[in-house]
Structures are given as structure tokens and as C-alpha cells.
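Quick notes on the structure that follows.
With one protein chain removed, the remaining protein chains of the complex are shown where they sit.
Order of writing sets the labels: A, B and C. Residues in every chain begin at 1.
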Amino acid sequence: MRLHEYEAARVFESVGIKVPKHKVVQTPEEALEAAEEIGYPLVLKAQVLVGGRGLAGGVKIASDPEELKTLSGKMTGSEIKGVPVDKIMVTEKANISDELYVAVTVDGYSGRPVVIASTEGGVNIEETARKTPEKIVSVHVDPQFGFYPFQARRLLRRLGLSERLLLSCADVLVRLYKVFSQLEGIIVEINPLAVLENGDLCAVDAVLEVDNSALKRIEYPLPNFLERIDNPLERRGRRIGVTYVDLDGDIGLISSGAGLGMASMDIIGQKLRPANFLETGGGITEELLYKCMELIMRKEKLRGLFINIYGGINPIHEGAKGVVRYIKEHGVTIPIVAKALGNHQEETWETLESGGVHVITDVATEKAVARLVELVEANE
Amino acid sequence: MRLHEYEAARVFESVGIKVPKHKVVQTPEEALEAAEEIGYPLVLKAQVLVGGRGLAGGVKIASDPEELKTLSGKMTGSEIKGVPVDKIMVTEKANISDELYVAVTVDGYSGRPVVIASTEGGVNIEETARKTPEKIVSVHVDPQFGFYPFQARRLLRRLGLSERLLLSCADVLVRLYKVFSQLEGIIVEINPLAVLENGDLCAVDAVLEVDNSALKRIEYPLPNFLERIDNPLERRGRRIGVTYVDLDGDIGLISSGAGLGMASMDIIGQKLRPANFLETGGGITEELLYKCMELIMRKEKLRGLFINIYGGINPIHEGAKGVVRYIKEHGVTIPIVAKALGNHQEETWETLESGGVHVITDVATEKAVARLVELVEANE
Amino acid sequence: MSILLDDSTRVIVQGITGNIGRTQTRWMLDYGTKIVGGVTPGKGGTQVEGLPVFDSVGEAVRETGATASVFFVPAPFVLDAFYETVDAGVSFIVIVPEHVPVHDVMKMRAYIKDKDVFTLGPTTPGILVPGKGKMGIMPASLFFPGRAGIISRSGTLSYEFAGILSEKNIGQSTVVGMGADPVVLTNLKDILKKFEADDETDGVIVVGEVGGEQEEKAAEFIRDHMTKPVASYIAGRFSPKGKRMGHAGAIVRGSAGTYEGKCEALKNVGIEVLNSPIDVLEWAEKHNIT
Partner (left out) sequence: MSILLDDSTRVIVQGITGNIGRTQTRWMLDYGTKIVGGVTPGKGGTQVEGLPVFDSVGEAVRETGATASVFFVPAPFVLDAFYETVDAGVSFIVIVPEHVPVHDVMKMRAYIKDKDVFTLGPTTPGILVPGKGKMGIMPASLFFPGRAGIISRSGTLSYEFAGILSEKNIGQSTVVGMGADPVVLTNLKDILKKFEADDETDGVIVVGEVGGEQEEKAAEFIRDHMTKPVASYIAGRFSPKGKRMGHAGAIVRGSAGTYEGKCEALKNVGIEVLNSPIDVLEWAEKHNIT
């Protein structure tokens, strides 16, 4: 789960990392009120969870009330990369003398946390990574041992840091690692970590994503994950316990397993356009597949549906009942092709066929999709 | 720092260990009010930090309002082992079917945390330890690794625990270790850990002492340590940064170092009676020794004072100025003997002698004390 | 020889008393796997499918001589059970559960760093050796004995590839699910190493997917150390890109993780990249894998 910038700021403050003076507002009136406390010039930042927000118009500077009113008026209710702006973070404009980059993330391949730092903070950090990688340093951490100031200083000396900046930046890194560890971060990043004119460090912008699998045990009070999901169908998917990604095609898909789902999309995508990606995981029940059908059929103008499931850990014969119940209750008429193999496959086939589903007993998904293409075309 | 039972209960609750329903009260009226919520019979427990509180009358059971009023009236304002009762914890009387003992403490010799458990909880646990040690099990913990449920279960199986109790008790032990670790415990103990009739576990009485050296960094909100110290002189000692223990003799003592202080007491104690133990630690300054003099001279009827300090890390020549300043400002007339050796000793001697202090230049404390005995006797 | 598991491997099931544990235990037994007992703390002394259930892994190992364990333990308890299992001396551990917190997986990996234990998962269907046994949830009907090795990041795609081969009577030596999580306990290349050394495997199919660096790193290994033919399929060519935030991922992985990046890395070292799963048949025929 990704946290909004203002939520991340609160987390960082709670562990003693300095953040700019700020307020979260929803209207120009609130923005003007906040400005009285913060002073001008100030920065308006749309609280939307998209990358490249700045270039997409989500960050503006206001020098006086007039400008603030205009800019905040425009920003509230607008969309940044398709995501509606609900909240704006109004922050002081810090006097920055240098911009650093610091982050902790999970290095999947080595299976360890990795702490990253650079003296070249700012929006061009990825370019720096490509062109002058020596300006970015990183170190892997033993997750059982943790990350101590001496390790942070060792890392930062490789960037040539010394004296006060060495100590203050090491301090921030250790606190950042604490956030990573206590909030079970996938990524925690401060970019830029501003060196203010008075020498203090300040987290001007921050990214914080926590592990969805750990949400229940993280002790820091987190926002509700469901409310975080903008797309209503994706939110519904999460609520019923499946992974649903909304797409702009017209062929529905239910798969058990992400890899099978992706392969199904790849095969469908050669002739038709998927309307969604839906992956059930290992929790199939009659009820779950009924709800999956319900979810998928909310999409308008579907031309067909492909169900691709395996009976390994999943009782697909139970799931089939849910599919058929939905079809019967709602009189579904679009062609549905199902490939359902593994434990209880015969029972599953029988049930599905009783609901008018075209069951393919070959293993290769390509054959099932070929049948779906035929049926969809014949149906139109 | 030792926490009161009700404070420990709050800590345990915060990590998910069940404690009896309870209220903290200061008057019989409040006790009666609390009883309405808790119900009868209930237990009154004086919140005093002494061992053997129960045998000393600090724990009483009240079966009805009449009894509660009488008992709480007696308890408020009384003293338990010399400590005034300020607060009473009123708790429900749980229906207990069994009493366990669980604790985590620092094993000084091995330098590791040790987790202890017994099926023979209750006041006789130390007797059990002596007579039937096989009924108590313990395991050392790697402080970097922590303590996990599987280790707890392994320990508890040695007591013959199984089924639900094995799991619930392991769960409590892991949470107890979390308290130990997060609050930097010296000892955390639940005795008894009651097995209720419904099978739940409940921490009926608890001890929690945290490391004074870690107070500043423990993130859990702790009470003020100074307010915790009942003796006003000892509180004053802590405030100025020295270890002061009030005794009932009449010879004052200032030492640098606990070992030297103890040896001084042992030697003084053969002829005279120490009025206090005061150990400066490594922070001697002129100001500190001035304040130490001030603190010691608050005791009435002092017959003499012995100063036994070494110039290792301590600038004793600075300290000497504080002693003499106090003597001169307050016209101290009791005999003062000082042994002050090490770095800057000559300068120190000169200063002390200028204040009328009898300086002994021999190393052996025995000789200095002998001189003090002579002077005290001659003075009377 | 198959890799990691055969019909003499003594296996215990952790979380055997849960619904899934019970069902899968029956199916593993039906397939001929030598399941010798189970573990569920607090349920010691009971039985499942006629097998003894123990309170601890240590006891199970002592009593049954087990050397392998398959986990059907709820995700929040996997870390604890894993420590216990490693401490008990089990040398092969299969972690079936999904949603194990990634910080736990990192700790698990750190714990076994210098220990002699082989692990699969989390989020793995496990391992199946056709005709000999299986640890995990792979549906037996799709597999057939033979000489193709399969390693898959995705569970269900491993069934798909095995099934496609089996339909044409091309059998498998061992089918391994390495786990679908961003952090798995054993990386792809370390499983490839086992297949390279296995004299019953003639070629290996690597079923990958977009994300992570497994395939890129494996390509280097294959170039330097593999003599057997390797085919690969990468799922997710048309997957929508996630909304990426932050730069740390890009800094750590560079261009690794994309469909194009993976295909290029694999092709560069001479690995055949399959366009679609069904193309595996042609590859198997070409290399005479039966």
C-alpha cells in the first residue's frame, strides 16, 4: 500500500526526520488559511499516488494569496494522470542549498534490504543512475542485525560526505531504515532530502509503500487500504479478496494464479483485448467465483469471458457452482469459455457445461482462446 | 526504574496480555465508585514498590461495600514497610484454576536475557526454585535474534504443557519478551499468570523494572523517574546526578566510585555508623561536590564526614573547590577527613586544607578512617 | 535421479490439521509420497490420515526420521515455523502459503545463509516428481514421467507447461515451483544448478514472468555453467504497467524486470524464448526430450 505524501511526512516526523512546515487542505479557502501559518512563497502539491506528478502539473508554487487562490482552485477537483485530486499539501518553500537522495527498499534478488544514497537528489536521479552510477552508493543490510549509524557513515563516506553533513545524513538514514523496518516497507524514499541553508536536513518529498501482506500487524496507525484504491472495480476486487486490474478491452478473464493470468492475457491479446486481469489466488470457493462473475460483469459491453483455472490448492468444482449460479441468476448470454484442469476436473466440467459454459479439456490455453475467438466472432 | 503494578498492567495490556479489570483509586469514595464497575468480591492492592507486599498487609479482599470502605480507608494513608500508600489498585477477583509463573530478566553472568517459566506460580516460587528446581524451566535468548513462539513452546513443553495452554502461554511469553525488549527491561515478571476457569490467561500481578541507563530512549511513555523516589534526599541525589542512599548512622560519606564507597562503609562500619552512601560517578565538578556537601549536610546531627575520592577520570582539584566553598559559606564545624589521590592530588590537598579539611595522604582508607574516628571522638 | 525429492524422501506436513493441510496430505499420500507425520503445535498426539501429529518439528524429526517438510502453515506463522524447522535439522523445506510478509521472507533467507538447507517458496505449488511423489499442491493428473525439467515462478503455469508436454507424452523429470513472490528463498539459478547435475533431466524449461531479476541473473548462470538445452517463456508481455512510485526500484534493478529486457538477456546467451506456452512442444522435439 502506498501512502500519500502527507501521510509519509507524518511517519517521518514521528521518527524524528524533519519535514517542511505543511498543512493538508481540500479547498482554496483552507489553502489561504494554511498560508497564514506557513507564509509565502509556498508549494502546492496534489496528493495523488502517481509517478511523475511534478511534470504532470501536480506541483505548483504560489507567491501570494492571489496566486494561491487561483492555483489551488484549479488543482482541487482536477485530475493528475487520470487520478482525481482530493487533497492538496501546502508546504513552506525551504531554502535549499543542496539536494540529496536517500532510500531503503527490498532488493528482491538478493532477498535483503538495500539502503541507497546519492548527492544528486531530485527528479533526475534515475538518469544519474544510468549515466554516472558512481554518484549513487548502496549497501545491503542483514535484516536480523539492522542498520546502524556506523554502516550509514561508511556508506556516505563513499559519496565524500564529511563533518556535520556526514553525521546528520547518517542519522536520517538510520531513521529511514527504522521506518522501513517498523512499517514493513517495500520502499521508503526521500527525494530530495534537502540540505537547508542553515545546514539542517529536511525531507522535502517522500515515498512510502508498505507490504500489503503485513498490514494487519504493522503497529503504526495506517489508513484504510480499501479507501486507497481509486478504481471502484479494483477496490471491489480487493474487498472480495482477489487481484483485479481494470483494463480497457472487452474480454473478461478469471484466472487462478498470476502467471496463468498473465499468459492468458498475452494469448488473448494477440487477437482480442482483455477487459481486466483477475486472479483469484488460492482461495476459490463457490461464493468467491460468484462474486468474481459479479465483478467482471459490471464492465459494460463485454464480448466474451475466459475462465482459466487449475485445481491444485483450489476446489474448482466448488468454484464452478458459483459461476453457474451467477449465469443462471443473471441470464448471461455472452460466450464463456472455460479451461479447468486438475483435481475434480470432471465434476467441474459437468457443472460448467450445465450453465452453458464452453469447456475446453485440452491443456494449452492457446486452444481455449482460439475457441473463444471463434465464439466471440460468431456471436456478433 | 521500577514501575507500579498498575503502570505495568497498562504496559502489558498495550502488548495484548490480558490483565484483570481494575481501577486506580486514592480514596474510599473512589474505591466504592470503582467497585460499581468491577463488582464484588474484589482485591485492594497498595501501590508500593516493596517486595513481600502481601504479607505486609498491602493486599486485601473486600466482599461488599462495607468491607471495601473499611479496608480502603485503612489502606489509604497507611505505610507498607515504611512506604506511604498513595494509590490503591482495585481489581476484580478472577476465578483462577491454576497459577503459572513467567518472567524475563537479565542474566548478568552470561550476559543474556533469560526467559523463565513455572507451573508453580504464586508467592512460594522461590521456595520451589530451591526445593523442586525441576518445576522451573528457563532458556537464554540471543538478544539480536529475539524470542519466537517456537522457542517459547519448546520451553513450555519441558513443563509438560500441551494443547491450548501450550499455545496461549507461549503467546504470553513472546509478548512478555517484547515488553522486556522494547522497554529495555531489567526484569519483567508475571506472578501469578492465572489460568482462568474459562481457560484464558490473565496477568494477576506483575513486576516491571526498566534500565535507568535507557530511560531517555525508551519509546513507551514512562512515569517521571524522580517522582518515583520516595526518600527526598535520595531524590535530590538523583536530581544532581549522584547515587545517594540514605542510612541511619551519623557519619557522612562522599566517594567517587561505588566499590570505593562500599569499602569505605565497610571500614567506617567497624567503629562508626554511616549516615549515607554517596557515589559521584565520573562527573565530578566544583558545582557537583558543592551540591553533594549541601545534600549530605541536610542530615541532622552528623558527627563527621569522610571524603574518599580518586583523580582518574574525575578532576578532583575542581571538586575540592566546591567542598571548601560549601564549608566556608556554611561554617561547617564537624570534622572532615579527606583522602584524595591520583591526578592533581597536591593541588587538591592544598585546596582542601585551606578549608580546614584533614587531608590524609596515605593510600589505605583504613588509615583515613582511623583518623576520622580520632577526630570525631575528640570533637565530642 | 530426480532433484530434491524421490520416493524414499521422508516428508512431514506442517499445518497438517488445517483443512488444506488434511486434503493435500491425502493427495500427496495418494500420489505415493512418503509422508511420515505432521506438525501442528497444540495438536500433538492426534492423527491425520493415520499419520501421527506432533507438537514440534524437533519431535517429529526424532520420531519419524523426516528430512523434508512442506508448509501449509498460515502466512503470519510461517517465519516462526521456519526457524523451528531449520533448527530441527530438516534439509528441504517447501513453503506453500501465499501472503507471507516480505520482511519475514528476508529474515528467513538471512537465517539459512550459511546453513545446509534447500528451500522453495513462499507462494509455491511445491515440487512434483512424476510417479515418485510430490510436496505441495500440484494436481497430479497433469504430470507424466520423463526427462524434461520445469522450473516455474508461477504455480498454475507450471501445471500448464507440464500438462502441454504430458498430452503429447513428453514427460517430466521434476517440476519445481520456485515461488511467485518478489523475494523467494531460493533463486532460479540455484535450482538450475540442480537440474544441470541431474542425470535424468535432458533439458530445462524456465517459466518466468515480468518483474524482478531472476531470469536475467539465471541467463548469466546458464551462459557460464549449463550444458543442457534451456527454453524459457516470460509471462506478462501485455501486462499493464503498475503505477510506479519512487526511484529506488529502478536504481537497484536498472532495466531488469521488463518483458523486453528479460527476452533480450535470455536470447543473448542462446536460450530459446518461447512465444507462447504451446511452443514448448516444438522445442522439446527439437532437442529430443522425452
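Here is the rule we use: a residue touches a chain if its C-beta (ideal position, glycine included) is under 8 Å from a C-beta of that chain, and two chains touch if they have at least 3 such contacts.
Note that the structure is predicted; figures quoted are calculated from it, not measured.
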| item | value |
| --- | --- |
| Contact list for the unshown chain, restricted to visible chains | A, B |
| Which residue of B:Y177, B:Y310 or B:Y326 touches the chain not shown here | B:Y310 |
| Absent-chain contact - pick from B:L260, B:I334 or B:L375 | B:L260 |
| From B:M89, B:V106 or B:V376, residue that would touch the chain that is not displayed | B:V106 |
| Residue touching the undisplayed chain, where the options are B:M75, B:I116, B:L288 or B:I360 | B:I116 |
| Residues of chain A in contact with the chain not shown | 148-150, 153-154, 157, 162-164, 166-167, 170 |
| Touch list for chain B against the chain that is not drawn | 2, 49-51, 101, 103-109, 111-114, 116, 125-126, 129-130, 136, 138, 142-144, 181, 184, 186-187, 189, 191, 207, 209, 211-214, 216-217, 245, 247, 255-260, 262-263, 265-267, 269, 274, 277, 281-282, 309-313, 341-343, 345, 362-367 |
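Here is the rule we use: only the chains that are shown with their structure count from here on.
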| item | value |
| --- | --- |
| Most distant chain from chain C by Cα centroid | B |
| Centre-to-centre distance between chain C and chain A (centres being mean Cα positions), rounded to whole Å | 27 |
| Intercentroid distance (Cα basis), chain B paired with chain A, Å | 51 |
